[in-house]
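Every protein chain of the complex appears in place save one, which is left out.
As written, the chain order gives the labels A, B and C, with residue 1 at the start of each chain.
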Amino acid sequence: MRHRPRGENIIRFDSVGLRYGLGPEVLRDVTFALPSGSFHFLTGPSGAGKSSLLRLMYLGLRPTRGRVVLFDRDIASTRRYELPALRRRIGVVFQEFRLLDHLTALDNVALPLRVRGVRESEIRKHVPELLSWVGLADQLGAKPSTLSGGQKQRVAIARAVIGRPDLLLADEPTGNVDDHIAMRLMYLFEELNKLGTTIVVATHNESLVSRFAHNPRLHLEHGQVTRVN
Amino acid sequence: MRHRPRGENIIRFDSVGLRYGLGPEVLRDVTFALPSGSFHFLTGPSGAGKSSLLRLMYLGLRPTRGRVVLFDRDIASTRRYELPALRRRIGVVFQEFRLLDHLTALDNVALPLRVRGVRESEIRKHVPELLSWVGLADQLGAKPSTLSGGQKQRVAIARAVIGRPDLLLADEPTGNVDDHIAMRLMYLFEELNKLGTTIVVATHNESLVSRFAHNPRLHLEHGQVTRVN
Amino acid sequence: MFGRHSDLPLAGDATSRFLPWLVALMVFLAAMAVSGAFAVNEVMSRWDHDVTGTVTVQVLPAGGERAEAATDERVRQAVDLIRAVPGVLAVKALDKARTLALLEPWLGGTDVVRDLPLPRLIDVTVDPDARIDLAEVADRLSHAVPGAALDDHRVWLSRLINLSRTMEWLAIVVVGLIGLVTSATVVYATRTGMAVHHDIIEVLHLIGAHDDYIARQFADRAFVLGLGGGLFGLAMAVPALSALGWAARRLEGGFLPSIGLPLAGYVVIGLLPLLAAGLAMLTARLTVHGALARMP
Partner (left out) sequence: MFGRHSDLPLAGDATSRFLPWLVALMVFLAAMAVSGAFAVNEVMSRWDHDVTGTVTVQVLPAGGERAEAATDERVRQAVDLIRAVPGVLAVKALDKARTLALLEPWLGGTDVVRDLPLPRLIDVTVDPDARIDLAEVADRLSHAVPGAALDDHRVWLSRLINLSRTMEWLAIVVVGLIGLVTSATVVYATRTGMAVHHDIIEVLHLIGAHDDYIARQFADRAFVLGLGGGLFGLAMAVPALSALGWAARRLEGGFLPSIGLPLAGYVVIGLLPLLAAGLAMLTARLTVHGALARMP
């Protein structure tokens, strides 16, 4: 997987539509493809459907209509027992973090590894290292409820990247951290991207987008995705 | 209260120290005063203690040592039954929003009015108006779980300002909204400020701070508050 | 909820799911236990009634020489022994004439009978409130006095009485136990429910709500949930009790002519849901006040 040639599409949306219950259509006829190894920003006004789009990408939701192709597999026709393997290739930073409150920062970050059955010795080695890198060396044993907003966000990011995913989806990953840490996290993402991870970052932070303007940008508005750049 | 002469201190910290349990001191000898009617930004790196400082200000926490004087009342010597009256003069935007999940956006925003025993007819008039103003006219009846991140944040802000508080404390109020809405919210705060509300906004958003650079800034780092500007 | 405004979740949280069911279960069990205790008490007082009065002792005539005198001696011994039993009010040996009169329907009134060595009867009056173990007295009697025997039927009744006294005692203990467990469960369920709502309590507190405003809402809620659950439990208990009572009447064929609940029983059972709801309300109130007291 790591050696997937750049340029092949890692994800493709074909006229995807989405509505919640009987509400209005949040996404309408969304069609786009992300080449493997690319780095995209996803922008758009609040409530436009960025989080919903990401939810479709990490298989947290099924589209109301249209086709989602992930890792060359049509999701609609993929068997249920094959989905976990696909999900393990995706790292997600949720907008609300979704840390497990009863686990320490370390255990939260270790979760994707544990789910895969990685050995404890490996976990003890890699997880503290990554947490140090995001500036939480002192908080390994802290529960989320005793962490500051920005600290929680960094734990969430660490959990998303610890498994070296093929696809990283980050929803507003810098909303609660200062610019210095935001830059540090973006560099972490770029590093992962260089190693082959395809990355989508949904953000409102215009200054961040402009500072990394070399990356293409998907703009979501009125249920439609348009490419900027 | 509304006619408190500007310049008098609405809140004063005297060598306030704070630690959680047996952990390190988060705040050390913090001394400052906010004049009534002022508008301050509170900045500082993630984990510096901004939210903790605000928590002391909205009486969500007692300092480990030192003195907090709010509305000319020494909090340590204020009777318990007098505190709700003080709390009603403060509006808070929590960093994690803390909306009540089982209530609609409208009921969440109405909460401070209900607590004060304001009549239902008043509530039915003012709350939808404010929610429209922050761009949520369509979501009056939506539960927080069906709102986007930025929509939740706006509900939280509406709940903080609906009671026309004397003191407004906002913790990262624009972390999940786009620049356009962020500006709109800042104008709302300035409007309130002009009407006499003292405002403290804790934020990481440097571009926001620089755009409203006419407001003074408190910087929190290493447990110490310093004035910038 | 009583027409008052509420800031609380109306359904779907752990309290509103758990509390009513638990209260329903507890009220159901308590109703069963209470009516069981009343039924046992009822049966017992009936049996008690049956056994009050007198017990008869028969002394067989001795044989051989001086038979009459020997029989008299046996009667004297039996009377002495029984007189010494605590709880016996009076002991009276019947004379021959009375014995004959009693035997007349059996043997006819012929003169021949008068010369027969007839068994003698002793009437024993027993204090109905004393718990005499007649079985034990019968045992002693038959050992000490040859040919003396206590009326079998009464011995059985006495045993029954003792059994039913035991059952009544056990029923009271069980009712007490179930009452305790019920209360503990309601208290526990309410407290746990409140723990889940800690965040709501804190937000209301920080917004400037008075402790009473918050506590009242939770207390109202717990009352409604508890009452709903309690009424449901009662609604389940009524047909269950009727069915059991009906089955009992059908099966035992007249032994317990009617184990219908007395009025007091209906009142106690009818009050159970209110008691449970009141307990839930009080607990909620105290728990919320306790949680608030720990907030600055």
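Here is the rule we use: a contact is a pair of C-beta atoms (placed from the backbone, for glycine too) under 8 Å apart; a residue touches a chain by one contact, two chains touch by 3 or more.
All of these numbers come straight from a predicted model, not from anything done at the bench.
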According to the contact rule at the top, which chains on display are touched by the left-out chain? A, C
Among C:A189, C:L204, C:V268 or C:V288, choose the residue that contacts the chain missing from this document, as touch is defined above. C:A189
Could you tell me which of C:P119, C:G278 or C:P296 touches the chain that is not displayed? C:P119
Only one of A:V92, A:V201 or A:V225 touches the unshown chain, namely A:V92
Across the whole complex, list the residues on chain C that are touched by the chain not included here. 14, 17-18, 21-22, 25, 28-29, 32, 60-61, 63, 105-108, 110, 112-113, 115-119, 133, 135-136, 152-153, 156-157, 159-160, 162-163, 165-166, 169-170, 173-174, 177, 181, 185, 188-189, 192, 195-196, 240, 244, 247-248, 251-256
By the contact criterion defined above, which parts of chain A meet the unshown chain? Give residue numbers in ascending order. 58-62, 81, 84-88, 90, 92, 98, 100-103, 107, 111-112, 114-116
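The rule we apply is simple: only the chains that are shown with their structure count from here on.
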Per the touch definition, the chains contacting both chain B and chain C are none
When the mean CA coordinate of each chain is compared with the mean CA coordinate of the whole protein, which chain is closest? B
What parts of chain B, by residue number, touch at least two of the other chains? none
